[in-house]
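Note that this complex is displayed minus one protein chain, with the remaining chains in position.
Our next item is chain A:
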Amino acid sequence: MSTVAESIFSPATAERFDKLVTIYPVKRSALVPMLLYAQDDLGYVTDAAVSEIAQRLDLLELDVRNVLSYYSMLRTKPAGKFNVQVCTNISCMIVGGYDVLDHCKKRLGIGHKEVTADGQFSLEEVECIGACCWAPAMQVNYDFHENLTPEKVDAILDDYAAGRGKDVK
C-alpha cells in the first residue's frame, strides 16, 4: 500500500515505488532507482517528485536533492521527448563520434544540453556509454544505436520523429 495518499506519479510508477521500499534492507536504498523512474514518468525530476520521494523514504528533501545533484543522468529540467546522447569518448572519438555529434547538432539545430523548439528532441554529448567495440555509438532515451554514420543517424532520427523509434524504459 502506498504510504502517500495522493501520488503525483502514474499508477504503475506509484505501484513500483510501493514495492521498491520493501526489497532493500534499508528503505533509503531505493532512492537512486526512484529518482530514475520518477524522471521516466515525468520527463524530469520535479520539485513535487522530490517532495513525494522524500516522504516515501522518510528523508529530508535536502537528502534527496543532495543525491539528485550528484548523478549526471538525473535532470531537474525537461529534456526532449527523445533525448539523444552521443558518446565522444576515446573509442568513439577516433572513429567518428564527433562527426556524429556535429551531424546531430546541424540536423536538430541545437547544441549540447539543448531542446528543439517543438520539444521533440534534446541533445547531449556524453561520456563513455559502454559501446566501445561498436563505436561510434549513441543512445536515444535508453536505446543503443551503434556503428553510426551520419546517414544512419538521419534514419534513426527520422524513425523517432515518425513515432517508429524504440523506447526502453
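FYI, a residue touches a chain if its C-beta (ideal position, glycine included) is under 8 Å from a C-beta of that chain, and two chains touch if they have at least 3 such contacts; residues count from 1.
Here is the rule we go by: contacts and distances are computed from a predicted model.
Q: If you had to name the missing chain as UniProt does, which of "ORC1/DEAH AAA+ ATPase domain-containing protein", "NADH-quinone oxidoreductase subunit NuoF", "Aminomethyltransferase" or "Tripartite tricarboxylate transporter TctA family protein" would it be?
A: Answer from the record: the omitted chain is "NADH-quinone oxidoreductase subunit NuoF".
Q: Looking at the full complex, which residue from A:D18, A:E61 or A:E146 touches the chain that isn't shown here?
A: If we include the chain that is not displayed, A:E146 is the one touching it.
Q: Using the document's definition of touch, tell me which of A:P33, A:P78 or A:G165 contacts the absent chain.
A: With A:P33, A:P78 or A:G165 as choices, the missing chain is touched by A:P33.
Q: Of the residues A:E6, A:E127 or A:E151, which one touches the chain left out of the display?
A: A:E127
Q: Can you name the residues of chain A that touch the chain not displayed here?
A: Given the touch definition above, chain A has residues 23-26, 28-33, 35-36, 57, 66-67, 70-74, 88-91, 93-95, 97-98, 101-102, 112-113, 125, 127-135, 139, 142-144, 146-147, 168-169 touching the missing chain.
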